[in-house]
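For this view, one protein chain was removed and the others were kept in their places.
Right, subunit A next:
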Amino acid sequence: MKQPTSIRKRLFFQLAAVAAVLSLAFVMVVRGVASQAAEGTQDDILAASATAIADSLTSEDGKVTLELPYSALSMLGTINEDRVFYRVMVQGETLTGYADLPVTRSPRRLDTPAFSTEIYRGDEVRVASVLRRVANTATGSEVVVSVAQTRSGLAAISRRITITATSVGLLFFLLATTLSLLAANSALRPLRRMTGAVTRRGPSDLRPVTAEAPKELVPLVDALNSFMGRLRSSLSRTEDLISEAAHRVRTPLATVRTQAEVTHRKLNKPEHKKAIRDMIRAIDESSRSAGQILDHAMVTFRADSLALDPLDLAALINETCDRLAPTAGLKDIALLRELPDRPVPFNGDGIMLQAALHNILDNAIKYSPEDSDITVRIASGSELRISIADQGRGFGGMDLKDLTTRYSRGANVGDVVGSGLGLTIADEVAHAHGGRLELSHSKEGQGACVSLILPYV
């Protein structure tokens, strides 16, 4: 299962990655520049020292001699405590200083010092060498003055710079990351605002979204609006189709049934009469099935966008009972209503609830024997319970749970016309309202009891 990707997260991580790269680059550049500057400083001082020594070269009796200036070496000790070595060579022969000091790069020109990095006495040293010619000498005049210094002071400076640069870089990174978090949040604010505007809408509110959207979201809003427009027209077409179909199927069937009844009365031969009766039964079955299929379609459709209208359940029950009273009358069944006098307020979809009650009652009438009672009760506690109990054959020991699945019928109802959708419809209505359908045997010991249980929302 893939987690939905988060723009906020992605935005944040991308900005943080950029900040990390910039911080790292900052640290590297500062370190590089600073250590280069420090190395340059050491080179300069070394060159100055070597030059100072070279400046005090003289000739004496045709030989090069040197009076080492105090400052030439003491200046090297002013900024750090690094070790200092020097070597003065005349024509390649060491005149004074550390004879084993390696000088791999000799200066070729008089005015340019040469620098090299060597290992001497176990330490890395930086060597600066200058070339001088001394006049009035017999042995030759090329003198190379080399001054070397270890680099631990440099390393300390570099360490200090690294620590400073790293902490500044880290601080910058943290700051940038915090800011990028804020930026990601603020960039997504219009999206959240729009989501809120759409979420707060009622179930049947399919008007175009008019909330102010940033330029980047305008195509999305347009697409959404056009989609809702299509949905709106599609829904109204479906609604039209359902009522149209109900009308188109029921009306001709009713006509056919009337005609069949008229014919039934006219016929005398018992076998003809039986054929017509069978026909009437088949018509009834079709009519009921069509009605229930349409009810079911309607319930499914309405459940997707449940309307919660304030309504009075008592009135609703009365109205349904009134509507079914003629059908019940045919079998001499009394519909007993145990309802409170005052209205029972409830927020729900009246059409669906009516369909549910209609189907339950219709079922009860169908399976009740002639001259029996059907009791409709309403009880309110923490939830509303509408119970319809009959004195019929009951559920015949069948698993009560299966009865609410689509097209399943009781095991003991072979002789009665039915589609098996009635309780399914009632169950779906109950679920759409967050409630449930409860099937039980009625208290009287005989017959079934169907309870529609609805929670107060």
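Everything that follows uses one rule, which is that a residue touches a chain if its C-beta (ideal position, glycine included) is under 8 Å from a C-beta of that chain, and two chains touch if they have at least 3 such contacts; residues count from 1.
In the analysis below, contacts and distances are computed from a predicted model.
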item: The complex's invisible chain, by UniProt name, from "Iron(III) transport system substrate-binding protein", "Heme exporter protein B", "Sugar ABC transporter permease" or "succinate dehydrogenase"; value: "Iron(III) transport system substrate-binding protein"
item: Hidden-chain contact residue, picked from the options A:Leu68, A:Ala303 or A:Ile351; value: A:Leu68
item: Among A:Ala54, A:Leu76 or A:Ile374, residue touching the chain not depicted; value: A:Leu76
item: Which residue of A:Leu95, A:Ile283 or A:Leu335 touches the chain not shown here; value: A:Leu95
item: Candidate in contact with the missing chain, chosen from A:Arg121, A:Arg160, A:Arg189 or A:Arg237; value: A:Arg121
item: Interface residues of subunit A (partner: the chain not displayed); value: 65-74, 76-78, 81, 83-85, 95-97, 121-123
